[in-house]
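Only one protein chain is missing from this complex, and each of the others stays in its spot.
Lettered A and B in written order, each chain numbered from 1.
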Amino acid sequence: MSANETPDGGRRRPVVALLVVAILFPLAWSVVARVFAQGGRDPDTLPVDPPPGTAACVEEKSTMRFRHMDLLKEMRIDAVRDGNRGAVDPVTGKRTDITFSECARCHASREQFCDRCHRAVNLEPDCFGCHFYPP
Amino acid sequence: MNKAEEATPGEAGPALVAVDAPTRIDPDLDFIRAIGDQAGDSFKLCFQCGTCSATCELSPETDPFPRKEMAWAAWGRKDRLLSDVDVWLCHQCNDCSTHCPRGGRPGDVLAAVRMECVEHYAFPRFLGRWVARPVYLPLLLAIPAVLLAAALLARDGIAEALGFTPNVGERIIFSYSRTFPHWLVNGFFFFFSFLASIAVVVGVVRFWRALKAGDRQRGSPPPVKSVPASILSAVRAAFTHERFAKCTTARTRYVSHLAVFFGFLALSVVALWVITCRINPLIPDGFVYPFDFWSPWKILANLGGLAILFGGAVMLSDRVRSGRPGGGSRYADWSLLALLLLVVLTGLLTETLHYLRLEPHRHATYFSHLAFVFALLMYLPYSKFAHMVYRITAMVYAEHIGRDLPRPPGGEPARPPAGDPEATEEESS
Partner (left out) sequence: MQASSKPILVIGGGVAGMTAAVEAAEVGFHVLLVEQEPSLGGRVTRAHRYFPKMCPPTCGFEINVRRIRQNPRIQVHTLATVEEISGTAGAFKARIRIRPRYVTGSHSLDDAALAQLTSERDDDFNEGMSKTKAVYLPHDMAYPPLHVVDREALSDGDAEALSTLCPPGSVDLDMAEEEIEVEVGAVIVATGWRPYDATRLENLGFGRCENVITNVMMERLAAPGGPTGGKIVRPSDGQAALNVAFVQCAGSRDENHLPYCSAVCCMASLKQARYLREENPDAQATLFYIDIRTIGREESFYYDLLEDDHVSFVKGKVAQVDEVADGKDLSVDVEDTLNGETLHGTFDLVVLATGIVPNTADVKIPYELTYDEYGFVDGSTNVEGIYAAGCAKRPCDVSRTTKDSTAAALKAIQCLQGGE
């Protein structure tokens, strides 16, 4: 039949436009987020350097990010089973007290340091059901 | 014979019988049988009344389809059909099949011809044959499973050889990273996607050349539009589904296909974003999978999956209820639809199991998900999924040669179908 416009031709184009926008939205969002993140605090990189007068962190940032739970488990076993409430830094050989207070000296905000990431990956570790993270 | 004189028949065009070509026809009996196997034998009943062409909303005014294709199919003119761009301009609305006075189901016949096309232009050819025949299905499903399993078994060895630290995140809670490290999944899929894209390119080039050769042989007029401009128009048409929307009989197919199309697009965009994370300047260093559930990317991916699920469910119900509007269903239709749904279902199931932290189950599901994704993407050049490349190619070609334009004046009149003495008499009278 004819090549004439279908009656709903007018309604279809906005639908398609909306779908295309929907698909491009996350990209735009990422660009915007990235641009605005430049000025603000990037929690991922906190802290870049240990505050003056404090020791370096237990491990490299990437190792800590991937393995902190292993470390915490080992430390927990050390503390609870062996009564060893201090740990030797595997890198520096320096002894550190095993307590979240030690973390909180540099990473002051539990929200920024723990919860934000756990939430992002939809994890609910039960550490803080018993343990105290100094605010 | 007013009308005949008024019409300004063009140079040969895709006329039923090329004017100067020898009229002897060597029917390809195997081809006729293959079409009959897929579309049913009723196409042999066609009496060339032209209801199908006139009722088709997508068919051009000049040398409209599918009447001439019905004759070619019955005559076993495989050569002619495989280099016929019109076969791919059909979206199988099945308006033709609904109105066919002979129960000839032209929509199904063209669908069958398209699958013959995919098989014919496949590279390598044996894969085309495998994917087309149900008997090879177990083998085809076993291939990704075995390859993936082998890759996983060899994971640590490969990692060591490539210098990856195999135990990073060894006891980490994101256990996919351990079982299915991203470098492995990405590398695996990159490698096979590369092979598949070679197959796609070879197939498309073969198809394009056949189209060109056919038109040259028939002395068709020169192209009217540059290839890049044609690509632009074709892609726009594909996005808006403007041709699909003209379907009358199969109205639901427009909605379902639109949902699947954009769902798939969304998932592809997200997948590209994810696998390029290490080289993507927009992604912060040290980006860690997975996304936050409320991340726009995650939302887009989830919506995309649901869109395919919705569209696929509509397609499935249309095909199960089958009957006339949806057209008949062939192995090629069922296998693609099943695969698409399996990919999405295993994907969504993996996600659910992940959030539920069901340990071995989510890995098993993810494994099957990856195997199905492999089957979907790697068999793309040979399955019905290939329609995405062949149809776009045909749409580009149609724009290129100005298929929708009227015939240029002063050409030879097209001949009536051979073996129609009455028609010939009338022409002369």
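Rule of thumb we're sticking to: contacts are C-beta pairs under 8 Å (C-beta built on N, C-alpha and C of every residue); 3 or more make two chains touch, one makes a residue touch a chain.
This is a predicted model, so every value here is computed, not measured.
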Touch with the omitted chain, as defined above, among B:44, B:99 or B:225: B:99
With the full complex in mind, choose from B:38, B:62 or B:230 the residue touching the hidden chain. B:62
Pick out the residues on subunit B that sit against the missing chain. 1-4, 7, 9, 13-16, 47-51, 53-55, 59-64, 67-68, 98-103, 407, 413-414, 416-417, 422-423, 426-427, 429
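To be clear about the criterion, only the chains that are shown with their structure count from here on.
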Mind checking the centre-to-centre distance between subunit A and subunit B? Centres are C-alpha means, answer in whole Å. 42
Complex interface listing, subunit A residues touching subunit B: 1, 3, 6, 8-9, 12-13, 15-16, 19-20, 22-23, 25-27, 29-31, 34, 37, 42, 44, 61-62, 65-67, 69-70, 73, 117, 119-123
Give the list of subunit B residues in touch with subunit A in this complex. 54-57, 61, 168-174, 239-242, 245-246, 258, 262, 265-266, 269-270, 273, 282-286, 288, 290-293, 295-297, 299-300, 303, 355, 404
